[in-house]
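The complex appears here minus one protein chain, its other protein chains still in place.
In this document, chain identifiers A, B and C correspond to the written order of the chains, with residue numbering beginning at 1 in each.
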């Protein structure tokens, strides 16, 4: 087999195991190494019986030569893992937050750590494929976007220019976004039959959304800084993010006009669909799709956009593979053109 | 037993059966009659085994003399049931929407029916107990508020005066709010592992929220009409509503200042609590509580209020009993001082 | 494209829509016609947005020439649809119960209808692929097994000979097994946070389990009729069946001995795995796998087997495609070698 040789760093978290699931059926890829922290020494199917076919040892570090490494470590640990991999000639798709914010100070303020390798920040490309496809192609380091920013940005980008620079993103997420580590916030009995807002004092995905909206505004020479009020909520489901975005229109526009703009913006995109009716997270379950539905609230002349996706696929591992496909010149949908599982 | 004689009209819906559950343990009440449409002729415990103790026949109509009737019928049918009950000397707590909107035209526009007894609209009192306690005391007809309006209003009322008259209410609801009738929207396999926005073109609870906010503004001589963008979402849980309210502050204010105002506003209220941390719907499960948490987003100078409750209790049957207690001069908490069931 | 031309009769139920999902990515198949009862006239993506790529009209009947038709109608209606399709030269995989029981009287006793075409009963092959692969190859009519029987039979078949002919199958199923039609038994608020046994007086899948166990016993010249106590339970999840099977051992045997027998029995089977630890339904989610775990309760000298699968895939549509692959000489895993979606 002569495909892309892949390593998955920290296969035992949800992003890691989802990478393994998808890459196992990717026809141009060979997973040659998987690592894990607590489970090193076991074989992958012992920990994840559903991956019985991928009978690899879980190693402490990627040893075999790889063309690309997916990093599914927590922040800071992720950045620490990158330089050695680059040194060995691998390219990197980092699913953590470590290379998403271009500004080191902003990163250190929000993540409360010193960045392990700030010298790489300039080089890293923000991996929202639809926005930065060109730069991703040649990148050594792709910073895979957060799950919430993916939903929010795909919901708002086509509206830039139409709206005032002050948006509200009220997001609802399933529990798997919080990872596989054990906390009271993902204890079944605490989460089931429960709904809550969290991070009211500010969530780390907010500066990421702001950065990219500002970047897109500047590209349009459309200037001013975007104010983003981002408020996440936890809802009792495993997978799925639904972002409801509110922004005031600069000038009156009809729902049909806005919609036409969105359709034009996403024409030809394989994974973003402008839907005919308000979308549901279940319509993306297990797939790399992001569904977007823009409309206008006539009374308040506000744009309202519903955007949804599977937080572990388009919000994490699926988009990471999409980026890898772009990096290695493969057809962008290879291995990730999964039909959503319904019901 | 010499308590209040109660009839429950349409006991077989979720509001009706929740009334039965709560009234069964109300020490000052005797449920003397329950009616149901499809199930008339059966006994209540045949349909609802958990109510084995309330072994009444389900009748087609309330026959026995009652001091008060709770109407848990769909709109229009509810209004049609009211005049005969009044004629027999009963007072009425109507859980439907039929008497909530004072303006007949607004009602008919949103509910697409001719109001069966518009001559009673002036007399009916909107039963948000905390807002209209005085009028409820002597009312013949109390229009019990909708579940969403209860959450939204209790979240926003203390802020009137502080905020610009243009609010967004992004609400998340469990499935029981949609009732016991069968629709694809409450089929387990369609709702589970799913999240969606609905009623993007306008929800009937919006004019109800607007009406009461306007009423409260006018009382404060604080004038202008309140614009309300209300957007409901369905989340996979049985009970619970969480309303996230956004409004721009007229003048800068700190979270502590806003919070102090809320605490003053709700001082002495038995069922509304201003919480120390963002509340969760589970913390109200099965109880008549509404938990309210106001804060300020510094970046955008917006007030953000989280408000939550159990849609079948404070959002329906519990508040109905609270209103009955007020109407009959009973201590307001009688029969509904239930501790939330957690987890 | 020169693949197998497929029709899906009644695409709008859960078995039908799952067929569409899987067949959409089947490389040797072209779906040329889909029918539906209530939704005829619409296009498939209007009803199921997640199938946007399969933009076919929903027809009243299969009109285009097809090589094979999958019938996902309720019983009786399914049998009525078969003869016209056969007459047109199509082969049939019937997902309903109409051709599963070879004995007409048994069918009519359990299903309370007159069989529409009893003359075809002899010809139909029971489509538990692992048991009847040879006959399926040349069959015109394959009777796709029920979801419960698939789990129970794959759990028990390897034990025949070891156990006394008197088994208990205590099965737990998710809600989608009950279909997409609306009943109180699949209303979210009724099912969520609930667990119940049902069909205590006898479930239609019992004679199906008995028939096939008897058939296998007879093949072994191992004679007597098998008594089956089958008791299904409903648990609050969308997909998944877990069958716990109990049977007394004829002679003492260790768990290891029993396990070795199971491993031999299923050696080479692509979709049945004898697992190292008790399996979980989630480990089959979205896939065509059946996981089987046999052990022995020492105290009571009983064989205990846990068997689980996704009721819509191996328990319905996935196995139907597996059978189609066999019928048309395609590699058996084509289009259905899906890795389970976890978590």
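Operating definition for what follows: contacts are C-beta pairs under 8 Å (C-beta built on N, C-alpha and C of every residue); 3 or more make two chains touch, one makes a residue touch a chain.
What you see is a predicted model, and the numbers here were worked out from it, not measured in a lab.
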Neighbouring displayed chains - absent chain, whole complex: A, B, C
Among C:177, C:279 or C:335, residue touching the chain not depicted: C:279
Hidden-chain contact residue, picked from the options A:88, A:187 or A:250: A:187
Residue of C:166, C:214, C:269 or C:337 in touch with the missing chain, whole complex considered: C:166
Contact set of chain C toward the excluded chain (per top definition): 166, 168, 170, 172, 174, 189-190, 192-198, 200-201, 227-229, 231, 233, 235-240, 242, 244, 246, 278-282, 285, 293, 295, 297, 299-300, 302, 304, 306, 308, 343
For chain B, the residues touching the chain missing from this view: 14, 17, 21, 24-25, 46, 48-53, 176, 180, 192-193, 238-239, 273, 275-277, 279, 282-287, 291, 337-343
Residues belonging to chain A that touch the chain removed from view: 14, 174-176, 180, 182-184, 186-189, 191-193, 236-238
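The rule is simple: only the chains that are shown with their structure count from here on.
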Taking each chain's C-alpha mean as its centre, the one farthest from chain C: B
CA centroid of chain B to CA centroid of chain C, Å: 46
Where chain A and chain C are represented by their mean Cα positions, the distance between them in whole Å: 37
Whole-Å gap separating chain A and chain B, where each centre is the average of the chain's CA atoms: 39
Residue numbers of chain C (touch at least two other chains): 14, 176, 180, 192-193, 238
